[in-house]
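One structure follows; several queries about it will come next.
Heads up, one of the protein chains got dropped from this complex, but the rest are sitting where they should.
Going by the order they are written in, the chains are A, B and C; count residues from 1 in each one.
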Amino acid sequence: MKDYFVGNAEYFKGIGKIKFEGSGSDNPLAFKFYDEKKIIDGKSMKEHLRFAVAYWHSFCNDGVDPFGSATHVFPWADKDHMTGAIKKADAAFEFFTKLGVPYYCFHDRDASPEGNTVLESEKNLEKITGILKDRQDETGVKLLWNTANMFSHPRYMNGVATNPDFSVLTHGAAQVKAALDSNVILGGQGYTFWGGREGYMTLFNTDMKRELDHLASFLTLSRDYGRKIGFKGTFYIEPKPMEPSKHQYDYDAGTVIAFLKANGLDKDFKCNIEANHATLAGHSFEHDLQVCVDAGMLGSVDANIGDTQNGWDTDQFPTNVYDTARAMQVILSMGGFSTGGLNFDARIRRNSTDQDDLFIAHIGGMDTFALGLEIASKIREEGKLDKMRTDRYSSYDSGLGSDFEKGKFTLEGLRDLAAKRGEPDANSGKQELYENILNQYMFGKN
Amino acid sequence: MKDYFVGNAEYFKGIGKIKFEGSGSDNPLAFKFYDEKKIIDGKSMKEHLRFAVAYWHSFCNDGVDPFGSATHVFPWADKDHMTGAIKKADAAFEFFTKLGVPYYCFHDRDASPEGNTVLESEKNLEKITGILKDRQDETGVKLLWNTANMFSHPRYMNGVATNPDFSVLTHGAAQVKAALDSNVILGGQGYTFWGGREGYMTLFNTDMKRELDHLASFLTLSRDYGRKIGFKGTFYIEPKPMEPSKHQYDYDAGTVIAFLKANGLDKDFKCNIEANHATLAGHSFEHDLQVCVDAGMLGSVDANIGDTQNGWDTDQFPTNVYDTARAMQVILSMGGFSTGGLNFDARIRRNSTDQDDLFIAHIGGMDTFALGLEIASKIREEGKLDKMRTDRYSSYDSGLGSDFEKGKFTLEGLRDLAAKRGEPDANSGKQELYENILNQYMFGKN
Amino acid sequence: MKDYFVGNAEYFKGIGKIKFEGSGSDNPLAFKFYDEKKIIDGKSMKEHLRFAVAYWHSFCNDGVDPFGSATHVFPWADKDHMTGAIKKADAAFEFFTKLGVPYYCFHDRDASPEGNTVLESEKNLEKITGILKDRQDETGVKLLWNTANMFSHPRYMNGVATNPDFSVLTHGAAQVKAALDSNVILGGQGYTFWGGREGYMTLFNTDMKRELDHLASFLTLSRDYGRKIGFKGTFYIEPKPMEPSKHQYDYDAGTVIAFLKANGLDKDFKCNIEANHATLAGHSFEHDLQVCVDAGMLGSVDANIGDTQNGWDTDQFPTNVYDTARAMQVILSMGGFSTGGLNFDARIRRNSTDQDDLFIAHIGGMDTFALGLEIASKIREEGKLDKMRTDRYSSYDSGLGSDFEKGKFTLEGLRDLAAKRGEPDANSGKQELYENILNQYMFGKN
Partner (left out) sequence: MKDYFVGNAEYFKGIGKIKFEGSGSDNPLAFKFYDEKKIIDGKSMKEHLRFAVAYWHSFCNDGVDPFGSATHVFPWADKDHMTGAIKKADAAFEFFTKLGVPYYCFHDRDASPEGNTVLESEKNLEKITGILKDRQDETGVKLLWNTANMFSHPRYMNGVATNPDFSVLTHGAAQVKAALDSNVILGGQGYTFWGGREGYMTLFNTDMKRELDHLASFLTLSRDYGRKIGFKGTFYIEPKPMEPSKHQYDYDAGTVIAFLKANGLDKDFKCNIEANHATLAGHSFEHDLQVCVDAGMLGSVDANIGDTQNGWDTDQFPTNVYDTARAMQVILSMGGFSTGGLNFDARIRRNSTDQDDLFIAHIGGMDTFALGLEIASKIREEGKLDKMRTDRYSSYDSGLGSDFEKGKFTLEGLRDLAAKRGEPDANSGKQELYENILNQYMFGKN
């Protein structure tokens, strides 16, 4: 009996269910570190990591780049777009189940073709939504989040909610409405906004203030509609500083959180943090995660990695265990995901053209996060690094420092204390020690 | 009769009052474009631009860089630090008046040496404040803003208000208190916080949330003290993304404004935007200015320029008229400065070692902003570029677009409109046309 | 009588010959600064600047970007690719002649469609070459350079001359051969290699040394073939550090020149320097130009500009007169172009969708270089800045410094001189003065 889904045709022939074989395995199509049932701190790896496959990169990205045409051949492609979409859904669920991920994510246009009219696009999506629902029921795979692609169509070249032309904004609204309708049917745990065109190409022609007001209104109406039709999940904004626009309004986590708070949206919206977007904004991945956690605003994560030598979004699969260990430390510190998860917003390289490369890439990403989870969990369990950090702030835990935190001081009072106490002792930040201990956790064979 | 100040000794001998000689002049020690009395749109250039000289770069920066020692020799230096400080004040006012700037800015430690105790430092500053007050009265030069240097002393290596050690925070409070006392005596128009150490070197040892709470409390107490002693001006935060810290909390204009609003400080605080800091944060200078203006939070400007090939704060004098024309467009659009001005937070290059280089550099910066002002004013007066931008948004000025702005739509209503209206027309962004017209304004000889 | 070419159909209807109207003109479709007949230092502007239009950006770039589909509609498009190519050639020559540029550049695949076989591709190009030759003869527009597009086809995903698969290399050879055949028929002044895929995506799978050896052999065979069939012009390498590859072997001017010299190719090859490529490599445009001029290796220029906030090749039209003034200083210093020119390797923004935007963009680029030429010429004529620079080195022009240059010193001899002469005087670099004088030349109304 098959332990994976196959539709009318098998698209990844010769590849079966991906199994855990341990770190010594020579099989490229096996997990070396991700053992989904392994219990870490009371939960299975699968429950902790909540992996999702991204429909767009995995089943739509044909390898086109700004300098070259498609290199990836999709056996499910079909001249009739709806037929192709149905076959693609089969391929997708075959892939999800062979890989063994519990979730997936998609844009409306990934799964269902744009029609010639708003109505036709809606009908296409309705039909595909029904098929996806059936596949979900058959396989148990669930929807982590969906979203509307409001950046590819030429009509959005000047923005969607921030477009100077009101007519364009209405088309965005139509897409979000239909995508939310689809989400509720599919039981999505979240709904994401990524505003790749919500920014500017030049400030010369841009009224930022007015555009941002329109964006806030648009999100508010979307939220209201979602709640009205029964969407119980979390709305996410995914920050990115630039590309394709020169400047995107959702620059980074801090910017997005401020915008949500200023517009009364922070009860319904959280951030979906993408590693490569954080680094393009001049931050580390863990930084933007921590900013969100500190604000109670970390919703979900787009798991990928960029190239520090390349100034654009390379969206590579995460293979750096330092990154994932640090990320999982932050995620565990908030008690793990609730509605969110780790979505592989990552694409195989343009020249990764073998059929198995898509599997290999996901296996690598999952193994890398599994390693990160194990290391982070051990660090938390032993508490050594956390204690070192917490102890640094002990002067505020009692006495006058605590009084300061309680608001019992004036500036003059603080000054008097300085005058009385004199020069403070130097306290080493001990950065190198923290770094060494992390390497012990990562590479220690004990 | 001298039209400039000279104290007990003349420090810039052979250099007299800098005069406007017009763009054909071969005299390096003359203004080519800055004619302080020239009336632009009802105000003199001097009133528009409100130039200030920065004490630190001009009279303290000895040319040390991370790889080399001092190259700039200061004839006012003295083994006795207080004697040196008094002579330095004379040199400074000689320079201000020879150059013809109406304002200056300083950190406590620029003007007055750190003592061995809090009390001694306070006394030093009090004494120098008296001298500065006398010089102000004699010359008419005024204080644009002052600030406390809370980054150079080793005690601040882990931060000031965000230091894990409460004792260090109290020393920062002592400095701010003394600097505000000095400010009120000198009639400062503003007071600035730049938190070069308020950030982290590594997230390993850092509790960002707790540190930011401390920072907010610290600023609140500072504000309260300032208002109590009669400070009527504006408090400024100067954003910078990094350096010397790996990450500074006051990352950019957007981050700072959000922080101020979240902590109820936005009535008393505004931003002091530095060009080179904006570019280090991945923004253009005009972007961060516009972000502030849109929020009603542009207080003052640190006028300089960075090097796009170098990833640190080079603090060069502004010599790019594109930058200053765009900056002045934004500044004019808010009605010009109220308490703020253009402070040259810029230093001559380490190898600019002639006595006249400090004059030449300031002359260049002032000429560059004078050109920017003239161009920006003409652009505003003719209104062509503004109209092009405003017209882009006309679909929101009446009819259904206006209804949307008034909150009369639901998401479904927007969707219905899209379905009814069909595909919108393409509207060119016309970026190249805007750019060409700017060059006409800049280089047209009409 | 028409002063421009129109083929079977007029594609840019309503737009006639672009004329010089001076800097006060409100006509977006007129030159404000580029007066082709104006004599500057003995040559007309047209002769100095040798502008070329890039076929690819102007007639092939449909506005696709990594996140969105085509926005630019081409009225010459045709389902039959050869028919479309012929109509496109008409449109191109209509554009060249309406704009009034003397040159154009193209890749084989811009002008002529890829066939199903090597032979079919060759036949297509032959046919189009004949048509282009006719158009050249009719209009007087000439070919600055052509090139083979060896980056778009999927077969080149792992490189061309540096591909690990020899079969792929042979296809590149076929393209270069055909492109050189075309060049000789069209009387091209140059032939360019841009190796967008000649680099690596990861060092893991790459043998750089072997790949570079293959590249050198490939270029050598290309050179030999070109010379054999009578190509008299210059071969160019166009450096770029990265994108689409992670790392491109032709990183910057210095790297390319070293490679050419190491492989005996520097007699036939020179550099084609693109502004945006230089800045992506961490250099200024003028730096890479100067590196080439110092080596006698500046062949031609791809005139564009990048966005310092965006880490990819934005290929915008040049609109910054500082850049063009500095570039023209360097170009004039080598006596101007011989076979090369200023090719607009620039594309209108994705949202510049009006028919006239392509004209406006080119007008802006031409005006910007015309301004740069005028300023640079005046700077050279007056000689002030050149003299300042030359005088800095006067210690080497005679006496012991000159002896050093002639090789008459040992290290010990130099040491003895230092011991004898003692500490040298400080010599200011006077950077701020140079910058101020440049602004006088740029903005002085004398």
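Operating definition for what follows: a contact is a pair of C-beta atoms (placed from the backbone, for glycine too) under 8 Å apart; a residue touches a chain by one contact, two chains touch by 3 or more.
It should be emphasised that the depicted structure is a prediction, and the values quoted were computed from it without experimental measurement.
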Given that one chain is not shown, which residue among C:Asn27, C:Ser44 or C:Ser395 touches it? C:Ser395
Touching residue (missing chain; options C:Glu286, C:Asp323 or C:Asp367): C:Glu286
Of C:Lys13, C:Arg210 or C:Lys232, the residue touching the omitted chain is C:Arg210
Check each of C:Ser69, C:Thr139 or C:Thr255 against the chain that is not shown and name the one that touches it. C:Thr255
Footprint left on subunit C by the chain that the document does not show: 117-119, 154-155, 157-158, 164-171, 173-174, 176-178, 201-210, 212-214, 217, 221-222, 224-225, 241-242, 247, 251, 254-255, 257-258, 261-262, 281-284, 286-287, 290-291, 294, 326, 385, 388-390, 392-393, 395-396, 400-401, 404-405, 407, 409-412, 414-415, 417-419, 421-424, 426-427, 429-431, 434-435, 438
Which residue numbers on subunit A touch the omitted chain? 23-24, 28, 32-33, 71, 279, 282-284, 308-309, 317, 319-322, 348-349, 351-354, 357, 360-361, 363-364, 367-368, 371, 426-433, 435-436, 438-440, 442-446
For subunit B, which residues touch the unseen chain? 63, 65-71, 151-154, 156-158, 196-197, 201-202, 242-244, 246-247, 280, 307, 309-313, 349-351, 353
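Here is the rule we use: only the chains that are shown with their structure count from here on.
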Subunit A on subunit B, rotation in degrees - Cα superposition, rounded to nearest 5: 180
From the mean C-alpha coordinate of subunit B to that of subunit C, what's the distance rounded to whole Å? 39
Using Cα averages as centroids, what's the distance between subunit A and subunit B in whole Å? 37
At which residue positions does subunit A touch at least two other chains? 154, 157-158, 201-202, 242, 247
